[in-house]
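All protein chains of the complex are present and in place, except for one that has been dropped.
Right, subunit A next:
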Amino acid sequence: MKHSADVIIVGGGIIGCAAAYYLAKRGVSVLVLEGSSYIGNGGSSRNGGGVRQSGRDPRELPLAMYGIQKLWSTLSEELEVDCEYHQDGNLRLGKTPEHLEILSGLADRARACGLDVKMISGDEVRTINPYLSREVIGASWCPTDGHANPLTTTLGYYKQARKMGVCFLTEQKVTKLKKIKGKLRQVITSTDVFEADTVIVAAGLDSRPILATVNIDIPMQSVMLEGLVTEAQAPMFNQMLGTAEADFYGHQTKHGSFVFGGTLGLEGFTKDNGTPISNSLAASSTCRGIIKYFPALKHAKIVRTWAGWMDLCADKVPVISPVEEVPGLIVACGFSGHGFGIAPAVGYNLAQLVTEGRTDVDLHELQYNRFHAKS
């Protein structure tokens, strides 16, 4: 078993796997330490698969645009798996004047960053997607958004990185980071000690206790979200959907099933026993939300539900940044439930940061030291 490498990545989710892949492509030796038994076991395998720019905070929008312009369209070929990437637009739906106000605010901010997104009427919405109910009175429309399969994409990055010689170890729970002569050098787990020149911490919520061992704190909270999937349906539409209220989001997959996520209203306050467990109220609540928009899906059968935690950052955008006080440490966590779509761009830019000390996308608004008291 390998105990040292140029770079150690803590966390085998899509961020860690993508960074490992792009680093290996640049000839860097990489070791990935995953705490659980599975690669991609957190949000990477539990999200709704959105590859979207619209509705994003302007601070992370450049990453989303970069990934969509440069990486997503060729990703299936590159990873030799079917990432099921579709670029058929995102409709964010509204049913009330208040909804439309929220949506046009989001659209205005995104346009200011150079994104092609506009408000359209209820009838225009139904021209794009004839299955939507008359209750929908308008939407924001971003034609360059889309969706992909988070499972094959995450495992595709893993598969290719592994093929290029990246070493992946599971059930290696990191307990401590250790500096030697003022520079981060050791990554200590409950059973082993590993060494590297650079350490990327991309361990979702678990990043917080790990970073605490070098006195760095990222304000994050665990919030559980739930998803569900229907049996396969005849092909209906390829857009990614969301709503102003965020009562549900989803898309139809290549397989024919619809994957939907939804919010219950108790996010952040649900009970768990240490594993993300579906709440008995959630699937019913999400189904009610969906049927109001898509009456045609009323008789579709739900075959599976699941839950996952997001690492919600205090200001709802991730931290992607080297750490000044701990030379050799790079943090990439707090993706706040919308990390999947930007993961290829994040992985690519992390690899640049390690090998060139610079990135194509300006990440200065995602620094670790941006959190201050309000007065």
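Going forward, a contact is a pair of C-beta atoms (placed from the backbone, for glycine too) under 8 Å apart; a residue touches a chain by one contact, two chains touch by 3 or more; residues count from 1.
To be clear about the criterion, contacts and distances are computed from a predicted model.
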| item | value |
| --- | --- |
| Hidden chain of the complex, named as in its UniProt record, picked from "ABC transporter permease", "ABC transmembrane type-1 domain-containing protein", "Beta-ketoacyl synthase" or "BFD-like [2Fe-2S]-binding domain-containing protein" | "BFD-like [2Fe-2S]-binding domain-containing protein" |
| Residue in contact with the excluded chain [from A:Lys181, A:Lys271, A:Lys301 or A:Arg358] | A:Lys301 |
| Among A:Lys159, A:Lys179, A:Lys316 or A:Arg370, residue touching the chain not depicted | A:Lys159 |
| Residue in contact with the excluded chain [from A:Arg134, A:Lys178 or A:His255] | A:His255 |
| Option from A:Glu135, A:Asp217 or A:Glu231 whose C-beta touches the chain left out | A:Glu231 |
| Residue of A:Leu169, A:Ile188 or A:Met236 touching the missing chain in the full complex | A:Leu169 |
| Touching residues on subunit A - with respect to the absent chain | 1-2, 37-41, 45, 81, 151-152, 154-155, 158-159, 162-163, 167-172, 191, 230-231, 255, 278, 283-284, 287-288, 290-291, 297-306 |
